[in-house]
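The structure appears below as structure tokens.
This part shows chain A:
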Amino acid sequence: MRLLRRVMAVALVVLCVAVVVVYQSNRPAAAHPNPVVFVPSEGFYRNFSPSVRVTIADVYWLSAIQYYGEHLKSDHRLDSLPAMVKLVTALSPHFTQAYFSGAFAMLDAKRPDVAYGLLKRGYAANPRDWHFPFYLGFFVYACASGSQKDAVAAGWYAKAARLPGAPPFVSRLAAELAAKGNETQTAIDLWTQVYCQGGSYAEQRAVTALDRLLPKDKVAREKAVAGLESTVPHALFAQFVADLFQGYK
Partner candidate 1 sequence: MLAVRDLHKTVVVGFRRRKVDILNGVDLEVRDGEVFGLLGPNGAGKTTTLKVVLGLMRPTSGSVELGVDGLGELGYLPENPYFYDYLTGREFLRFCARLFSLDAHECDTRITAILADVGLERAAGVQLRKFSKGMLQRIGIAQALINEPRFVLLDEPMTGLDPIGRVEVKEIIQRLHERGTTVLFNSHILADVAALCTRIAIMRGGRVIWQGAVDDALASDPHGDLESFFMEVVRS
Partner candidate 2 sequence: MKRVAAVAVNTFRETIRDRILGVIILFALAMIVASLWLASISLGQEDRMIKDFGLVAISLFGLIVAAFVAASLVRKEVERRTVFIIFSKPVSRNEFIWGKFLGLASTMFTVLAGMTVFLFLLAWLVAKSPSGELLLAGLLIYLQLLVVMAMTMLFSTMTSAILASVWGVCVYAAGQLSHNVLSLSRTGHTEVAHALSTVVFYLVPNLSAVDLRAAVVGEGATSWPHLVAWCVYLVAYIVIALMAATWIFRRKEF
């Protein structure tokens, strides 16, 4: 009798283990992706204690990454991604990576307008970070249309170039786009700044571009170059003039 009870107890345990294993092994590898997920408004969390906002932002950041990855691989629908990224950046305004990655993810979501708005918000919250105007210039150049887009992009790149930490190529980009956008004087000013950065490559590029932009007539050129004297350091100005008047008598 005791042996029978023991056998039945073991059999019961084995049966239960089998149920657990079979159930789990038949679960799908990933949860069924739903492109529309509930994302509370930032106002809801703003009323929450300020002491946990950063953590909530990080949790939603991780959710946004998972959401993005799941849907990029499957239905390419990123309906809730804008709300998620907006929430993360609203709760953590200095979380700069969220703005940048979010903006590029918006391109995948075919929402460049949202990307642009996101970056503008990020720039307002982080005005000393050169990446924001840089990416804004990029988004305008890559996604916008119309005759003014080069000039607008050039404006953003110029702002980026003035911020601490911006690499030298940003000012060259600004200058190129200003010229392309028919903002000739702006282009001349920007190339002059490139020349003043120093380095043979920068000087060479600047001289080549200024040579194209400045008037060909010697007198007109002299007048234009004279107008730049206040923007060029005194020690450099003589060399600057010599480079721009090479081949002129």
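One rule holds in what follows: contacts are C-beta pairs under 8 Å (C-beta built on N, C-alpha and C of every residue); 3 or more make two chains touch, one makes a residue touch a chain; residues count from 1.
Inclusion criterion for the candidates: all candidates are chains of the complex that A comes from, given by their letters.
Worth saying up front: this structure is predicted, and the values here are computed from it rather than measured.
Note on this complex: chain A touches candidate 2; the remaining options among 1 or 2 do not touch it here. Partner candidate 2 is touched in their complex by these residues of chain A: 47-55, 58, 61-62, 65-66, 92-95, 97, 101.
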